[in-house]
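The complex appears here without one of its protein chains, the remainder shown in place.
Naming follows writing order (A, B and C), and every chain is counted from residue 1.
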Amino acid sequence: MTELGELAGRLRRFAEVRDWEQFHTPKNLAMALAGEVGELLAELQWLTPEESATIMDDPQAAARLRSEIADVMIYLTRLADTLGVDLAEAAHAKLDESERRYTVESYRGSARKAPPLA
Amino acid sequence: MTELGELAGRLRRFAEVRDWEQFHTPKNLAMALAGEVGELLAELQWLTPEESATIMDDPQAAARLRSEIADVMIYLTRLADTLGVDLAEAAHAKLDESERRYTVESYRGSARKAPPLA
Amino acid sequence: MTELGELAGRLRRFAEVRDWEQFHTPKNLAMALAGEVGELLAELQWLTPEESATIMDDPQAAARLRSEIADVMIYLTRLADTLGVDLAEAAHAKLDESERRYTVESYRGSARKAPPLA
Partner (left out) sequence: MTELGELAGRLRRFAEVRDWEQFHTPKNLAMALAGEVGELLAELQWLTPEESATIMDDPQAAARLRSEIADVMIYLTRLADTLGVDLAEAAHAKLDESERRYTVESYRGSARKAPPLA
């Protein structure tokens, strides 16, 4: 069992035993995911990019960040599971595309276009 | 190497060889993550919850959903990597808390409180 | 003075007297806006669309909704002000486009395309 499969399984059982699957439609889970991302943004919104790069040096901020990122991961995993999407496989497939599209030769250090990952 | 570690490593190299690490501050990556979640929401916004539950039966919608979920996973993985957060570990730690907090006895099927996962 | 101009002016003075203009870059304000929208989503995420349509009948939920919508309006107004965008004018210009694009004849009641406003 992969670590992503294990996490998805734990979340599935968590919902099942509480009879919460009725609430876990893709639409609802996507909203919950967005809500958690909003909380993550709130931790970073007034920092400069440079301050954000060293935020984990502050133990209290680090704990909050870790907790918000965990929430995002939890809802993303649950959403992907309800849709039957394999997160690692989907991410690698997208990266295959991005590597073809954003060739190193053309995009190295380039700021002429918003540098994407995906 | 775990599958999450492998994905994080691939993203790190993807950024390195393009000299894009300069753009990948936690602040910027959190914004990119939120932008991708916005695209995911757009796929589901006009569907009923029931329609959203069968969306993967439509091959074109399924491909778009898979692609948007991949983008979210990519930026979440990259963000966690720049912050030194282990996604699986953080998610399980949060679930340990949730299991203590939302006991099966008290919350089973309950709609008296928004049913959370986290 | 229009009501939007008055609100923008009050927000400008609010920031000025606290010396908070330094934090109010468009980038930071857009993140704050997204964070507030996340809180708004959290109020609606587990409701059915039908339940969401009658949520204002519940006085406590109504107060929370009103408060979250106010926060979104506040950051949107402040963001538009820092960018020099007139909210009403920009919205009407966009609607002019939408009226040309989504003609009543072609789009009436149609679910063949996600029904947009903009």
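Rule of thumb we're sticking to: a contact is a pair of C-beta atoms (placed from the backbone, for glycine too) under 8 Å apart; a residue touches a chain by one contact, two chains touch by 3 or more.
Not measured: the values here are computed from a predicted model.
Colleague: May I ask which residue of A:Met31, A:Ile55 or A:Ala90 touches the chain that does not appear here?
Modeller: A:Met31
Colleague: For chain C, which residues reach the chain that was dropped from this view?
Modeller: Residue positions of chain C that touch the missing chain: 2-4, 6-7, 10-11, 14-15, 17-20, 22-23, 25-28, 30-34, 36-38, 40-41, 44, 47-50, 52-53, 55-56, 65-67, 69-80, 82-85, 87-88, 90-95, 98-99, 102, 104, 107-111, 115-118.
Colleague: Identify the residues of chain B touching the omitted chain, counting contacts across the whole complex.
Modeller: The missing chain touches chain B at positions 23, 28, 31-32, 34-39, 41-42, 44-46.
Colleague: In the complete complex, the non-displayed chain touches which residues of chain A?
Modeller: For chain A, the residues touching the absent chain are 27, 30-31, 34, 42, 45-46, 48-49, 111, 114-115.
FYI, only the chains that are shown with their structure count from here on.
Colleague: Specify, in ascending order, the residues of chain C that touch 2 or more different other chains.
Modeller: Touching at least two other chains: 31, 34, 42, 45-46.
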